[in-house]
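This view holds just a subset of the chains, kept in their places.
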Amino acid sequence: MVVSANIPLGSNHFLLKFTHKEQLPEMLPGQFVQVRVDNAPGVFLRRPISVNFVDQQKNELWLLVQKVGEGTRKMSEYKTGDVVNMLLPLGNSFTMPQSAQSRLLLVGGGVGIAPLLYMGSLLKQQGCNPMFLLGARSADGLMQIDDFKQFGEVFITTEDGSAGEKGFVTQHSKLQEHIDKIYTCGPTPMMQAVARFAQNNDIECEASLENKMACGFGACLCCVTQTQSGHKCVCSEGPVFNTKELSWQI
Amino acid sequence: MADLKIRIGELEFKNPVTTASGTFGFGEEYTDFMDLDRIGGIFTKGTTIRHREGNAYPRMAETPSGMLNAVGLQNKGVDYFISSIYPRIKDYDTNIMVNVSGSTIEDYVATAEKVNELDKIPAIELNISCPNVKQGGMTFGVSCAGAAEVVRAVRKAYSKTLIVKLSPNVTDIASIAQAVEEEGADSVSLINTLLGMAIDAETRKPYLSTITGGLSGPCVKPVALRMVWQVAKAVKIPVIGLGGIMNTADAIEFFLAGATAIQIGTANFIDPAISVKVVEGINEYLDRHGCSSIYDIIGALEA
């Protein structure tokens, strides 16, 4: 894959766009890629990153990345034209709603909004009207809002109140309205709160997990999460799970 | 094009490159990336008599040039293997060897007996060295008496090629290899993971739910090479070398140290097609060095 753009977003995030000489394989919403980060000190394993968006026309893959350690820091230095080795697409995907009339809420926190953009774009394509509820610590952590707006209404919370409603996503007023299904990705405590809300209100809920991975394709069994039917691999049997299936203490 | 065929016990391998247990699933996980028929063999995920859930998450930590794992032999048990996995994989044109793990001698024996019945499984690898399970596993592998005892029992129950996988967490691996050889093992494979630990200085917590785990990857290669060299000098049966092999040069080093075959483990996670590339690389190396057979370099260290 060849880097076609690297766009800084705020102080801690960046958007990488990649093209490929051949046509990109079909990618499903919720799937991820495994990036080999070369020449980064201490980085031995690949780094899993969600598919943020696929631009069919431009044959382009987008990754939205947060700088947290050496691997993502190195990725933040990628330049247009750099060639990056990645495995893709990996994992299962969010499931499409029963009907286009369903009231769908996509709840993202921090960089966990990444897979929701692609999911939102496909929902819109299929005639749904997805709503997005995006949370961040502060306004600086909000990204791609204009992109999301292309595909549906966007609601925002920030912990410090610097944008949208103040508080956590689970405190947003929009949650008072009727919702049929929630798709969520973000920090585990946030997803658990969302799952609890969904459970209490009898809402379908799918969450995309971000467990630590070694292989990314079901070979090592390192990335498991406990489910109603035992340990499941987040990389190959996930990353998307119906939250009812997960053994979360919620 | 040199001759890459090697022999372990009664069993012929089309080439000496195999994949290590626990890093290659049951092979199927890799079919998107490579052609399984091109490698010499596959060692399956550790299989036990009963279903095991393995250890709690987190089970993995990255370390300098390596990783720790604490999977803890998660598997659905040998019966599930026989009924559900074996039928799907048995017709690959490569040697499929079941990695037999356990906590008691009875379990090892019972599992080996069941696998003995499978036509297309020509060998087992007896894992007496897993550091990630509370009972059994490594405890057998760290003493000559313990290793001999379990091999003796399994040897009686298993009639095909018996490979015993040794633990590196010992004072004298060569004498354990000898003990195992005396009990009729056809081969020894080494090394399993080194017992290690990782801590998050900021949270003050261990990275693994089990606190300690098994270290693998290039960081362990110097230790693995040394042990292969010590064991190859000490036993007559063929040695299968592994530990940190990432590329052709690493593989060649193990052959020079005395390994008849190699296993590729953690490297599969970083390049899932690496094993096929190493087969090609070995071919190229042998040609370049004017060797007609892989046996020309086995144990050929100029020391």
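To keep things simple, chains are lettered A and B as they appear, and every chain counts its residues starting from 1.
Rule of thumb we're sticking to: contacts are C-beta pairs under 8 Å (C-beta built on N, C-alpha and C of every residue); 3 or more make two chains touch, one makes a residue touch a chain.
In this text the structure is predicted, and so the values were computed from the model without any measurement.
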item	value
Number of copies of each distinct protein chain, complete complex	A x2, B x2
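In this text, only the chains that are shown with their structure count from here on.
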item	value
Whole-Å gap between the CA centroids of chain A and chain B	36
Residues of chain B that touch chain A when the two form their complex	22-25, 29-30, 32-33, 45, 53-54, 56-67, 69, 71, 74, 217-218, 266, 268-272
Complex contact set, residues of chain A against chain B	36, 42-46, 87, 211-226, 230-231, 236
